[in-house]
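Sharing a structure, written as structure tokens. Questions coming.
The other protein chains are all here in position, but one chain of the complex has been omitted.
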Amino acid sequence: MTSTKSFLSLDKESKKKMVPYLLIAPVIIYYFLFWMFPVINAIVESFKSVDGVWTFDNYLYIFKNPVFYQALFNTGFIVVFSVTIEFVLAFGLALLINTKFKGSSIFLFLAIIPMSLPAVAVGAMWSSGLATRGWLNSLLMTIGLIDDGGKFLFLAGGRMATMWLIIIIDAWTVIPFVMIILLAGLQGIGEDVREAGAVFGGTKFQILRKITMPMLKPTITTAMILRIISAIQIWLIIVLLFGFNRLPVLLEQVVLNYDQLGAAYFERIGLALSVLVALIVSAASVFYLKVSGSFEKEAVQNE
Amino acid sequence: MNRMYKRQLRRSAKRASLYIVITGILIIIILPIFFLFSFSFMSDYETYSEWPKPLVPSLKAEFKLDKEVDGYHLFIFNRSENDFMPFGPLSFHDDAGELEKLQEFVKRQANCTLPVSKIREYMHKADSGTPVTFNLRKKLLANYVLFFQVVNGAPKAVLNSLMVALATIVISLSIGGMAGFAFARYFFKGKNLLKLSVLFVRMFPAVSIAIPMVIILGRMGLYDQPLGLSLVYSVGQISMSIWITASVFMSIPVSLEEAAMVFGTSRVGAFWHITLPLALPGLAACAMYSFIGSWNEVISAVVLTQFNPTFPVVVYKALVGSQGQINLITAGSVAQALPAIIFTLIIRKYIIQMWSGVKV
Partner (left out) sequence: MATLELIDIAKRFSKNVWGVKKMDLEVEEKEFIVLLGPSGCGKTTTMRMIAGLEEVTRGTILLEGKDITDIPTRDRGISMVFQNYAIWPHMSVYENIAFSLKLRRMPGNEIKARVQKTADMVKIGNLLKRLPGQLSGGQQQRVALARALAVEPKLFLMDEPLSNLDAKLRVIMRTELKAIHQQTQATSIFVTHDQSEAMSMADRIVIMKDGKIVQIGTPDEVYFKSANIFVAGFIGTPPSNFFTVKCSVENGGISLQHPNFTLTVDPHEFKELQEYRNKDIIIGARPEDILIVPKESAAFTEKVLVVEPQGSHQVVAFKLNERIVKMIVSPEIKVRPNDTIGLAFNVQRLHFFDSNTEKRIPLGREEL
């Protein structure tokens, strides 16, 4: 009541200034209640034992567990290669679509379907495909590339093979998403700056390297950051294809501890682990921003 | 003339290689989706008894009924063997119980209806000594029907999912839309921070939010309730809604509002009569985006539901627990994926627009 009153008593100018803050206030409140609060809660609880005593045990347990380091390595491996591969291919696709060849809009239409698929559907698709008697081997046999003895055991490979499989599947799913972001950025760059590159002696590759990519940098940063954040959190497709503990990754361990092991003690391990994941994600994002020089650029612009 | 011909040749060659590359890419994109759909239409027999598996589901099944000394035999045409293969019991006789079992077996394995009376009819024909062959139409959607019958709580889960999605849309569109409008029309402190909220709400794993939310929602009496779930989903969806609605409002010139104000409407009136109608398609797209996000989400739902799971949770549990045959699970997946695919295709223009509007 009082706040309304004081708002009404303000002069018109100050009222006008407050409008945007009133408009964004619900978001702030919402974030505080349903994001900040649980996050802080999770952090606090991760430092407590089941009996509510302050402790580092949850973290110590994680750091002593060799599976954690395996998960760390696997996640890192998948992130580095999947994000790189996805970027290169998505950029290629975006450049291709941006040439606006005949049929490019239909191509775009079809190319974005994978990004709309629910994770579970992607899991069903590939588990039905990669099974030894799945559609991929069936397809290869039907077109005569392999015979019955030559079936690929896709899901029975070693650790590296499994990780590459995951990287490829993740790329298949996520490339459309990255491509859309890059395409949006490309469409914001006029055709003429690239034409100017050609007029002033640039080859196609030089134009790409010296004009298109630098101009696209903010977009590229956006896409990469979003991808890094979600690539570190990869787990569902792995569990859907291989179950738990076959290829440990960070978030899979969180879910495993929290949801599968079924003891209050492990729930807290899961919490602590998820706090670590959040830390790793933030650190990776900041690291990427630093390496890509986004901070310096902002500084230059602020001058 | 020769030069023109050469130029044309070069252009054609260029175009041909372009389209070869594009076709290749399209195959890689479409093929897995195609097989997901294809499997969902296959009968158990096609899925498990033919090898290599058929790439396209058949629309009919071909049967052969034969009489031998030990009784009648039923065969089904196996496409991979290109021959009739024994189907069902080793042999059967004119016995009501046996025939009913056979009818059920044909329905389950081949997704075809073969009533007892029909079996008898064919048996009479086969009595003459020559085998009878006959075709039956395959019920293509049998897997879908079965999925909802067999998998526990699937129909109710769809209803739950819809309610969650609806609540998420309402929350994220109203709260995010207001902020998006502020974003597009005003300067204010913390604008950049708000822009980046999309990033930092994602940095903390969704499952890690879901875990403490179990207790928080429990206290609010919303645990295992659609509304409680939508409160969690909205965190991520609000930030996306801000981006989308901001780009939508930015694309509507302020001058239109100003013109309305010149002609005597208030600021609110101008928003109501000018901006909102123009923004409506974009806001609808934003709603669809929220729908997709909410409809597809699995892990928070796994943590935050118990007796009222959402549809993705049901499919997820069917897949992880191998509750059903793969053709059943693909049917469930397709049923879950279809709305998301359709909505994505409808709003693709807005997705691109959103990303061109806001950058880190």
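As written, the chains take the letters A and B, and residue 1 is the first residue of each chain.
To be clear about the criterion, contacts are C-beta pairs under 8 Å (C-beta built on N, C-alpha and C of every residue); 3 or more make two chains touch, one makes a residue touch a chain.
This one's a predicted model, so the numbers in the text were calculated from it and none came from an experiment.
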{"item": "Residue among A:P66, A:G144, A:G158 or A:P214 that touches the chain left out of view", "value": "A:P214"}
{"item": "Absent-chain contact - pick from A:I29, A:A198, A:L261 or A:V286", "value": "A:A198"}
{"item": "Options B:R3, B:K189 or B:R219, residue touching the unrepresented chain", "value": "B:R3"}
{"item": "Those residues of subunit B which, in the complete complex, touch the missing chain", "value": "3-4, 7, 11"}
{"item": "Residues from subunit A at the interface with the omitted partner, ascending", "value": "190, 192-193, 195-203, 206, 210-211, 214-215, 217"}
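Criterion: only the chains that are shown with their structure count from here on.
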{"item": "Of subunit B, residues touching subunit A in the complex", "value": "15, 18, 21-22, 25-26, 28-33, 35-36, 38-39, 51-55, 171, 174-176, 178-179, 181-183, 185-188, 190, 194, 197, 199-209, 211-213, 215-216, 231-232, 234-235, 238, 242, 292, 295-296, 298-299, 302-303, 312, 315-316, 319-320, 326, 329-330, 332-334, 336-337, 340-341, 343-345, 348, 351-356, 359-360"}
{"item": "Residues of subunit A that touch subunit B when the two form their complex", "value": "19-21, 23-24, 26-27, 30-31, 34-35, 37-39, 41-42, 45, 93, 96, 101, 103, 107-121, 123-129, 131, 133-135, 137-139, 141-142, 148, 172, 176, 180-181, 183-185, 187-188, 218-219, 221-222, 225-226, 229-230, 233, 236, 239-240, 243, 251, 254-255, 258-259, 267, 270-271, 274-275, 277-278, 281-282, 285, 294"}
